[in-house]
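Take a look at the structure set out below.
All protein chains of the complex are present and in place, except for one that has been dropped.
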Amino acid sequence: MLTARNLECIRGEHKLFSNIFFSVNPGELMFVGGPNGSGKTSLLRLLCGLSSPDSGEILWNGMDIRDLDGDYRGMMTYLGHLGGIKDDLTALENLRISCALADCEIDENQAADALGQIGLAGREMLPAKVLSQGQRRRVALARLLVVQTRLWILDEPLTALDTAAVKLIKEILEHNLSKGGMVIMTTHQEIVMTAAAVHHLTLS
Amino acid sequence: MTINWFKYASPASFYFLAGRMLPYFTALAITLLIVGLYIGFFVAPTDFQQGEAYRIIFIHVPAAWMSMFLYVVMAFWAGVGLAFNTRLSSMVASAIAPTGAMFAFLALWTGAWWGKPMWGTWWVWDARLTSELILFFLYIGFMSLQAAIDDPKRADKAGAVIALVGVVNVPIIYFSVQWWNTLHQGASVSLVQSPKMATAMLSGMLIMTLAAWMYSIVIILIRTRLIILERERHTAWVSELKEGVLE
């Protein structure tokens, strides 16, 4: 269970948000909404531990994520709006390396399988620089098919995806939720998903 | 009586405490400076080897000592700020850097002035001068890094890392410069030559060191106060200060 208590985030002299309370239980989904510049990305970066809140605390099963450190990171997958895709590497190499970084090494067949499932069959060996924006996004999202983490924190995962891909991602996320996983995501697109509970957090 | 030290760790209370202490340290600094200069120029005897020119050591040696001492103090406070997330200690560290750099520069400058009449040249690659020059570079690095970062929190922490890396390196650099200097025997001239210094010389130098110390405290307190005002300019207490509510 991920719990946030009284979170506050200040950027420079500007207070992005404060008094944020929520908790997400296994099987639950939380949408983070709000206009541009309201601090959605900053909140997600706090939740995954890239930066620390100016006040308040973030707890994973009752323990501060900063104390859990590597154990927490082993439980969580974050996909930022930068996908971590290298132009000069092929789709396959990109996927294998990003999985290795998440401490979940896969061989070429597993990687090719995942890429096939996400609709990139036949493009595994192309360097990422010739792929379209949506295809690059798919390479980044293919990691979700492989990792075994409980908590997924996704920043605008649906950007640049076509309707078929959106449907596919929806299925992947619902599968994770049905297994007792948790998803926290931002999106500008309307998307309906089944989950044990769906929370909406709107930043202003 | 127990003193609540954490009270003074808040920038606001430090601001007022420092303001109250400033006059005393200023008075001490001026008195010590006058006494030290008087001893240096009028009481201390003329050196039989070096004549009157040696008197520059009354500035040179305290400046060199202070520059080294201040680097360690700066790294200490920067490290405390990094480890315990105390904003005030990071502010003090940033306030120390320009004074330390100034003393390092002063030591180099006066070293050159002394070198010209003593060795007939403005600069020799003496081990101590070279180390002082590198120390000056380290101060410049710390200040440039902090100046390049807009976010004060990141600037504090990044500065702390480079200051601590510098502190680990200073002994290694000093040792390697010594080694290098002995390898190239040509230019080795020791700065403090006479083993037996007259008491007046020694006391003059010590008083000047104390004066430099007090001067550093005064300047660092003033600069820390300015940094506090700048960083806290949107808080209630600074606004009240502006309107003259607080004294």
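Things worth noting here:
Letters A and B mark the chains as written, and numbering starts fresh at 1 in each.
Keep this in mind: contacts are C-beta pairs under 8 Å (C-beta built on N, C-alpha and C of every residue); 3 or more make two chains touch, one makes a residue touch a chain.
Here is the rule we go by: contacts and distances are computed from a predicted model.
Protein name for the hidden chain, per its UniProt entry and selected from "ABC transporter permease subunit", "Sulfur oxidoreductase", "Heme exporter protein B" or "STAS domain-containing protein": "Heme exporter protein B".
Annotation: of A:3, A:38, A:52 or A:110, A:52 touches the absent chain (contact as defined above).
The hidden chain makes contact, of the residues A:4, A:43, A:58 or A:85, with A:85.
Take chain A: the residues that touch the chain left off the picture are 48-52, 70-71, 73-74, 76, 78, 80-89, 93, 97-98, 100-103, 105. Considering the complete assembly, chain B touches the hidden chain via residues 134, 137-138, 140-141, 144-145, 148-149, 154, 157-158, 161-162, 164-166, 168-169, 172-173, 175-177, 179-180, 183.
Keep this in mind: only the chains that are shown with their structure count from here on.
Rounded to whole angstrom, the centroid-to-centroid distance between chain A and chain B, based on C-alpha atoms, equals 49 Å.
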